[in-house]
Each structure stands twice: as structure tokens, then as C-alpha cells.
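Shown here: the complex without one of its protein chains, the others still in place.
Should a chain be cited, it is by its letter among A, B and C, assigned in written order, with residues numbered from 1 in that chain.
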Amino acid sequence: MSDRAQEAADWWATSITDIEPGEIRLRGYPIEELIGAVSFPQMIWLMVRGELPSEDEARLLELTLVAAVDHGPQAPSIAAARMAVSCGLALNNAMATGVNLLGDVHGGAGQQCMGILQELKTAVDQGESPTTAARALVAAYKDRGTFLPGFGHRFHPLDPRRDPLMHAVERAARDGVVEGHYLEVALALESVLAEGSRPIPMNIDGATATIYAELGLAPELARGLFVLSRSVGLLAHAREQQLEPTRIKGPLPKSIPATYTGTPPRSVPHTSPTDGHP
Amino acid sequence: MSDRAQEAADWWATSITDIEPGEIRLRGYPIEELIGAVSFPQMIWLMVRGELPSEDEARLLELTLVAAVDHGPQAPSIAAARMAVSCGLALNNAMATGVNLLGDVHGGAGQQCMGILQELKTAVDQGESPTTAARALVAAYKDRGTFLPGFGHRFHPLDPRRDPLMHAVERAARDGVVEGHYLEVALALESVLAEGSRPIPMNIDGATATIYAELGLAPELARGLFVLSRSVGLLAHAREQQLEPTRIKGPLPKSIPATYTGTPPRSVPHTSPTDGHP
Amino acid sequence: MSDRAQEAADWWATSITDIEPGEIRLRGYPIEELIGAVSFPQMIWLMVRGELPSEDEARLLELTLVAAVDHGPQAPSIAAARMAVSCGLALNNAMATGVNLLGDVHGGAGQQCMGILQELKTAVDQGESPTTAARALVAAYKDRGTFLPGFGHRFHPLDPRRDPLMHAVERAARDGVVEGHYLEVALALESVLAEGSRPIPMNIDGATATIYAELGLAPELARGLFVLSRSVGLLAHAREQQLEPTRIKGPLPKSIPATYTGTPPRSVPHTSPTDGHP
Partner (left out) sequence: MSDRAQEAADWWATSITDIEPGEIRLRGYPIEELIGAVSFPQMIWLMVRGELPSEDEARLLELTLVAAVDHGPQAPSIAAARMAVSCGLALNNAMATGVNLLGDVHGGAGQQCMGILQELKTAVDQGESPTTAARALVAAYKDRGTFLPGFGHRFHPLDPRRDPLMHAVERAARDGVVEGHYLEVALALESVLAEGSRPIPMNIDGATATIYAELGLAPELARGLFVLSRSVGLLAHAREQQLEPTRIKGPLPKSIPATYTGTPPRSVPHTSPTDGHP
């Protein structure tokens, strides 16, 4: 290949997938060997990390993927996907619409919570106690008046997904599958948040972040794995919507018009700004 | 609730997910019971179909999810997701960009192939032999000059994902896990396509469509499940791109400018069309 | 350049834009001459059609771009964009979310209506009267029980955008700016639809389609130009939402939970399907 053609080939260089006629190798493994030998969660791990996980590691990952599939049509991502279908979009376009909405606020909380757990663990590694480190962090968040990502839920007093996930990571730490350092600071943080008048228990994002931190995943992947999981809910809801007759489904039924709060009725000025144009 | 408020609640009615403070039930099952009890593929099946699959059924589904995760950065969906990351987008927005591209041509072949298998099975149910039905169908496609979705691959002479998937569904038919009627017509169709000068073997879309048809899935779901699988590759590639410094990554390196084939250089006319405007 | 590098350059060949260091030519015109010399609607026309329009043509196009900018937050595209902002997305991602929803049903009506006008004009060119052709078409739609795209509005008895658009194209036909053949069949179709018990007047999609057909645009562009226009509303609403504090804005306020219509509460079976897995 000429230098420039080689430059084009290198422009799209990847360490993930190697394709030749009749061959597909993912992270070095031939696809025909992977099919049937690895589970879907193991394949996900292999693809994003480069090596196969142990069965115990894959099981922890699988719990988080199962846990986050859906929270109903009142989530904006699900609602947007359903509206998309009612506008005539195919399932892939509807799912893309929903995935797009899993941003900093709706899907990024796990990623942000992993950053917090890292921060706390660093403080502990430098000699602070988990509780002291957690108290300092909570105080800083109270000063800024911002949410602590991974804790509290606007709908659930106690997120029902917290316990099964946290019990699993506690077992994994006890069995030596993971080291438990992030678990320790996560629980310390939850305890500090329970000291106030109203406890703010860990939610699914916090529990998932604890597991992902223990598994050594980069924070950005917390968001990515959440997208994989919630895509299941997006597909289920988009498909349900496909079977309904509603066209151009807005957020409210026609009987409830959106409130208008703007400038009262007025006429376009005859002379002036726009006179004679276009 | 008032009639109108009830109408708003009903506007977003769903049979998938029921949420109350402290409770999340998916298809009737409490989420805290599902976590740890069902695999991710079982959860996917439950969400899109409403009931839990048998282990054998879940295993077939899992094979297809593992098989389709990636085909490298030369696929436009993967390339678009990588370019999105280089433009500063978060992983969810990059994955959405890629998912959006899995349309009629790039992700919809499985869905279309399921329609074909259904058509063939109907003919067989009405008394035709699989081979006769397949010959008629192939002739019709040749007349129209269009691709037969699920067969042939522009890159692989033999798609390496065909055999492990087809062998699995053949075993499942032998063991009575599935009935094998769609398998029969799919193989008949492949045989007919091998009668010509150049055989056109089944590709991953065809093999997956055969499995999905045997599992009783609606054709639309073939596309949706492909999206779930390929989202894994999208995540892996988008994450790999995040670790590279390239900004605003176009399809070609700067050294290779796109060819221009349009109107030669010319000047905007001084008088007329646009005279005096704006 | 080597053959292969040239192949890469040709892979992205275009007749629209030619870029060299220090130079940008659009359809042959240097960008520095276009800026200040052409209006935004003229630039749109130049880009999608290759040549500059006359002022009269640009004016007709501009009317349609002004007319379609918004129809309020009850449109699913606008609602989805606002929800996207509340999930932390930037304006471009929110606008993309809304644009994605302008599909066959929500944004494609103009495109479909242009197909109908073409069909009617062909019948007239072959000797039928406009009214006869329109009656046959309406009868066919009634038989199929489908909407006639471009006519009727689920909210407005008379779409207030119809008259200013149709009066403009009537003037243009009278002044010889356009030929008026599509106008003739569009009005014939509207008359036929007024013969029933309830008139079904032209809506904005129908009026716009008439103008675009008279201007000689391809039907696909009707959807594309509608996207350009509605993007203005998407931007305005997304920006308004940015100034509000709501986070993760679902379609309904928390006080109105979505109705659940699915399987009653049940427990995950202890034995079987999923026993021992994962």
C-alpha cells in the first residue's frame, strides 16, 4: 500500500476487531470460538476491557445489567423513544433517540458517583478514615447545594435495587472476588448521609458505581454499561408502542393543552423593522 | 383522580413496568427478585416478550447476542460513533449516533429475512415443497434485481458466524427445543442459492433470523435485538476513541482531500437574482 | 496520489463543496462572495439545488421556512428536545433528538403530499380533468382507510398557515413566477374533500407541498426543508428549557403516575426456567 493509503488505513486503526475475508477476531479470539463459549456479559467485558473476566466477575457485571433495564415510561428516555415510534420511526431510530437522552443527569450519575468513590478512596489511602473523608465530602456538597450523585431518589424512599446489588458486592468482597475498598467508602458515605434528619440511601447508580469501581472499570464505562442495560427497556417500550395506533404522540393528551405564559396577543408592526422584507 | 388527570395517566399506559414508591415490578416480577435470579438474556426476553424463557431458549438468544457485537470500524455505525467521540460527545450520545445508523440497510436485514422465512413457511404450510417455494422466491428477487436479505456478504465469502449459529439451531431442532420449520426453509433457500455459478451462503442476519423465527419472535425485534448486540461494539469503539487525542475526526486523514466533482469556480453574479438583497 | 489513496478521495466525492487551504467554494461560488450577497433562503436553495434562485423563487421558499418553525411543546419533537435538555444534553444534542422525530408521520407528510400532487398532475397531463383525478384518488384513500397527507389537522379546523401560503402561490402563478399546474390539482383535491359532510381543508404540509412542487423540488426535500424550519422551534424551546431548573423531565408531572395495564404482581419461580442461572 502507498504511504497515503496506509495513512488512511491507520486513521481507522483499532485494537478491538480484526477482519479478513472469512475471519472475524475480537480482541484476538475468533468469533466462531466465542459463540457458545462465552455468555453475553462475558462478551461485553471482553469487548470493553480486552480480556475475558472470571465467572465471578461476569456475574457481578450481569447483576448490574439486569438491574437497570427499565424504570417505566415516565423516564424521559423511554417517553422519547415511544414518541419516536408514534412518529413513524423504526426501532433503531427510536432506541437511538432514547439512548441520546441518557446524558449527564439521566445516565451519567453512575459515572459521577465513581469519581466520588475514587476521591474518597484516595483520601483513605492517604490515611484518613472513611467516615472522616465522607463527612468532608458531604459538607462540600451541602455548601455547593448540589445533588450527591448515586444517593437519594426523587421517587423511591429506598431504591429496591440497592439491597440485592450491595449484598452481592458484600458477598464478593467476603469471598475475595473483589478487594472491597470502594465498598467500604461507599457504605461510609451512606452512613454519613443517614446522620441527618432524613437518611439519603444509596440508589441504583450508587450501588452500580460501587460494583464497577470494585471491578476496576473506568468511570466513563459506568455510563456506557447503563446505556446497554437501559437499551433493553427502550426496546421493550418502543416495541409496545409499535403495537398501538397513536400517531404523533405528544407528552399530553389533546384534552390538556400546554399552558402559555408568554407575551399576550399582538400584531406584527406595519412599518419598521421588517418593512418591505422579504 | 379527575377525568382529565386520569386521561393523562392513561396516555402513558404500559404493560411492562409498574412503579410505586419503593417498588419496581417488571412484567409483574419485583426487580429485587429478578436481580441474581435471571441472566441478562433472560431479562431481555422477559422485557420484550412478557414471560421468562426456558434456559434452552435463553441460550439460543444469547448466541445471537454474542455473535453480532462488532464488525470493526469500517461499519458506518461504528465509524460514526468514533467520530462523535472525537467531536466531544459523551458515550451515550456517541452510542446513540451509531444506533441511529442501524437502519433498513445496515441493521434491518434480519428483520427483512424473517419476513422471507415467514413467506416461505406459509407456502410450505399450504403444500409446496421448501425447494419449490425457495426457487420461486429466488427467481422473484432475481427479476427485481435486489439483494436477498440474510444471504451473501460483501466482505466474507463465508460469514464465520454462520456455522456456529446454524449448528446451534440444528441441535435445538433435533432436541425438540424448537420445531425446526423455519430452519428447514432457511436451509432450502441456502441450497437453492448454491445452485448457481457462485453460492451465496447465509450470513449472520440470515442465521439470526432463522433462530428468531424458531423462537417465535416478531420480525421487528430482529432489528431491536441486533441493536442491543451491536451496542456492545459501539461502546467498545467509542471508549477506545475516547483514549485517543484526535479531535474532529473526519472519515479521511487531512492528507487525502475528498474529490470535488461539481461546478468549476465561478463568481456570484453582480446584478440580478440576488440584487439588493439582503 | 496512489491509486488506492485516490480511491479513498473518490469515496467521498461531492459536487457541493470544494475546499483548499484558504478557499471554500460552494457550488462553485467563493464563500467570501456569497456572504453579504445572498440571503439565507437563497443560500439554502443554492446548496440543495446547485444554482441560485430568482428573488421571486427565494421569496416563496422563505414563506414556507417562516411558516413551519413551531407548533408548540405538545409536538413530540419539541417535547423530546426539551426533555433532552433536562437530562443535561447540549443544544446540538437536544436539537438532534427533536429532528430525529420528524419522521414519516410527523415530518414526512409534505413529502408524501408531493407524491400525490405528482400523481394527480400526471393524470391531468394524460387528459383527465383535475376534479375527476382528485375524486378517484380520494375514493382510493377512503377504501384504504388511510389519511390523505397534507389535508386535515387533528387540532385546527382550519390551519391558519394555509391561507397566506396558498394566496402567495396563487399570486406567483398569476404573475408567471410558477406555472400553476400543481396549484390547480391541489385546489381541485381540496374542493373534492369539501364535498363530503365535513370539509378537510389543506394544512401546512399540503400548502407547502404545493409550493415546493411548483418550484420543482424533489419530494424528499420537502421533509428536509421542514426540518430546517422546525429546527428553529427546536432551538427556541431547547433554549427556554435550559433556563428552567427541572431535571430529568418526564412527560407527566410526578403527581400523575403512568397507568399500569400488565400482569399482576407475581414472584420469580424458584425452580426451573432460570434455576441456577446465572
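Following the convention adopted for this analysis, a residue touches a chain if its C-beta (ideal position, glycine included) is under 8 Å from a C-beta of that chain, and two chains touch if they have at least 3 such contacts.
Since the structure is predicted, the reported quantities are computational estimates derived from the model, not experimental observations.
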**Asked** Which of the chains on display does the removed chain touch in the whole complex?
**Response** A, B, C
**Prompt:** Among C:38, C:173, C:193 or C:268, which residue is in contact with the omitted chain in the full complex?
**Reply:** C:38
**Asked** Quick one: which of B:28, B:53 or B:73 touches the chain that's been left out?
**Response** B:73
**Message:** Among A:37, A:140 or A:194, exactly one should touch the missing chain; which is it?
**Reply:** A:37
**Message:** Going by the contact rule already stated, which one of C:79, C:133, C:178 or C:248 would touch the omitted chain in the full complex?
**Reply:** C:79
**Message:** I need the residue numbers on subunit A that touch the omitted chain, in ascending order.
**Reply:** 1, 5-6, 8-20, 25, 27-30, 33-34, 37-40, 42, 50, 52-55, 58, 89, 93, 100, 251-252, 256-269, 273-275, 277-278
**Where the unshown chain meets subunit B, residue by residue** = 1-5, 8, 39, 41, 58-59, 62, 72-77, 79-80, 83-84, 86-89, 93, 96-97, 100-108, 154-155, 247-252, 254, 257-258, 278
**Fill in**
Residue list for subunit C contacting the dropped chain reads 4, 7-8, 10-12, 14-19, 21-24, 26, 30-32, 34-36, 38-41, 43-44, 47-48, 62-63, 65-67, 69-74, 79, 90-93, 95-97, 99-104, 107-108, 155-158, 160-161, 163-165, 168, 218, 220-221, 223-225, 227-228, 231-233, 235-240, 242, 249, 252-253, 255-256, 277-278
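By our rule, only the chains that are shown with their structure count from here on.
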**Asked** Are the chains arranged, by touching, as a line, ring, star, complete graph, or other?
**Response** complete
**Request:** Could you grab the centroid distance between subunit A and subunit C? Build each centroid from C-alpha atoms only and quote it in angstrom.
**Result:** 32
**Request:** Could you tell me the distance, in whole angstrom, between the mean C-alpha positions of subunit B and subunit C?
**Result:** 27
**Prompt:** Which residues of subunit B are in contact with two or more other chains?
**Reply:** 8, 10-12, 14-19, 30, 34, 38-40, 93, 100, 252, 256, 277-278
